[in-house]
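Some chains omitted; the rest stay in position.
The chains carry the letters A and B, assigned in the order they are written, with residues numbered from 1 in each.
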């Protein structure tokens, strides 16, 4: 009916807008977490990702993922495109954030084109889209993943894992078998960024329900947003508790990463849970972040923003959680995780490996020492402030 | 009707989302107003309040305030919950902001649980909720308070007043009978925060109309938002004028606090006024802020962010204004102010007094001198910037 078309289009526009707030969200979060000398570079990468990934998705990726522009008729096709386009940069934000402070920008831009036009659309094609493996042994359309614990967050996480393995850690990060702690340079930006992401998640998950124009779907959307939020609350609280019990300190970056871990974890099935289950899903998510961050450091996988812990680990956990807490098949959930993981990791690894050979992804030691702001951007982030380092 | 249920649910989700922007709003405002050495602590408190107060409200406070989950049927009950949940942290933000730079975090978290589960829900119960005093001499359901000049802002303000009386001023603030001025450390954050709060207010007050799905209610919502905004404009202008006439300076923090004062003042009745009355209500609100801030300093009630002036004084003024400028009873408005005030102040005072005895709310002189970022969080807010103090 016309009125439902109108309302669902308005809802998609609203949800898309909230997701676009994740662009400044990621940008501020990552700019706050890195050292002052790399802040302009990180911000440039974030803006370039939004521009380039969205354009690649518009020109190539979208029709590949969904098989064309006219595959649905419940809402305006332009609104549906915008909603889907809002997702694509996120996967690459996850990857770029985790290789901050040591990656040159041009190769990242090239990777962004490939990811936005081919890799991410492949993940979408297999799950929410045209499904070119339909009916084959690799068909994973049975996996339930409402808003992308696997399709978005693990996808970004697997690409990041490949990148970290190829690029290695920041120079000086692991010296003489010790871990050199590098503190976040701007905590207000970290906080602002994480909270904007949190708000964006309402659009991400709520909008993924796809329709709000019946009583039933309105309830589902509202439940989805409520459960999304609850998992974030729970992840924050658990991360706080675990750190506080151990160190008697309130570690704001860990609390925020715990919240984000909970949000990633609930993303696969917020519409399926009752209102208490997200407390558990989010708590496990927050705890996983607290334990995974030092673990990746032990494995010498250097990830300045904790993206592997937040997005990869919790993307997996969240997808499994749907198999555990609902009547969806844990086996099909696991199959989806594995197929997407193997596919994205392999293709990303090969792509980044070749890119690194052709146009050197890693900034050299001297460039890292100087900072990427001057080397890559010629723009200092805070030129008037005297610095301690 | 189904379509109205859908539209009102969508509207509640939209309004709720705007209110959640007040979480970064308060966080940035308060982080900008305090000294650099306390910024991480302030941000941590803001995030913890959102997490803990919302969870306490979900598990206990909400059903206590409204008598259950199924008390209304015009919109999705999950959307209604989210809208109400978005309010609860605000009352505690008001309180925590005013005791910044001297309060330890753990006791604040404990107080947040009590406030989110019991104190604030009691204020809601008596006014917008189940009303357990219905029919008694203390029944204040006759007070008109659309979006909480009393229920939210005064409630937070009374709790703050109790906290300040128990905790005393920041060490060194009032020395040798002089007032030691402590300037805000980051004016862009102050501005960003205040403007996010302003935007959030559209959801706060507009959403409090409760429905938008008829022509009449759509007009009421739009009028409410317009009047809310007008009072903010007016408060900013008056605060500027008063300071400018006196000192020939444009004091941005005072202008922003004037705007916030106007916004608090209009919150009780923006749906009842014509489009010119909010100019008066907001102007008085802005003027009250300008005069109240030095007055509280004279009373040695140390409030680093001006929360008593903005929220308590204008919460009272705004509630009275409904009795003055509309046909609502000024007597019933006054009764509501007094009952909520006595109740919240007394319970908060006793709670904070006991908390302070058990787990010491006030950071000691040495901790305050060092700054709460290192003492409480182990996380400096801007570790790479050389500081003048």
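Keep this in mind: a residue touches a chain if its C-beta (ideal position, glycine included) is under 8 Å from a C-beta of that chain, and two chains touch if they have at least 3 such contacts.
Just so we're clear, the structure is a prediction, and the values are computed from it rather than from any experiment.
A.B. asks: Total copies in the complex, given 2 are shown here: how many?
C.D. replies: 3
Methods note: only the chains that are shown with their structure count from here on.
A.B. asks: Quick check for you: after a Cα superposition of subunit A on subunit B, what is the rotation angle, between 0 and 180°, in steps of 5?
C.D. replies: 120
A.B. asks: Centre to centre, by mean C-alpha position, how many angstrom separate subunit A and subunit B?
C.D. replies: Taking the average C-alpha coordinate of subunit A and of subunit B, the gap between them is 33 Å.
A.B. asks: Could you list, by residue number, the parts of subunit A that touch subunit B in their complex?
C.D. replies: 3, 7, 10-11, 14, 18, 35-36, 183-188, 191-192, 195-196, 198-199, 202, 206, 212-215, 218-219, 221-223, 225-226, 229-230, 232-234, 236-237, 240, 244, 247, 249-253, 255-256, 259, 275, 279, 382, 385-389
A.B. asks: How about subunit B: which of its residues touch subunit A in the complex?
C.D. replies: Per the touch definition, subunit B meets subunit A at residues 2-3, 5-7, 9-10, 12-14, 17, 20-21, 23-24, 27-28, 31-32, 39-41, 43-44, 46-48, 50-52, 54-55, 58, 75-79, 81-82, 85, 105-106, 186, 189, 192, 376-386.
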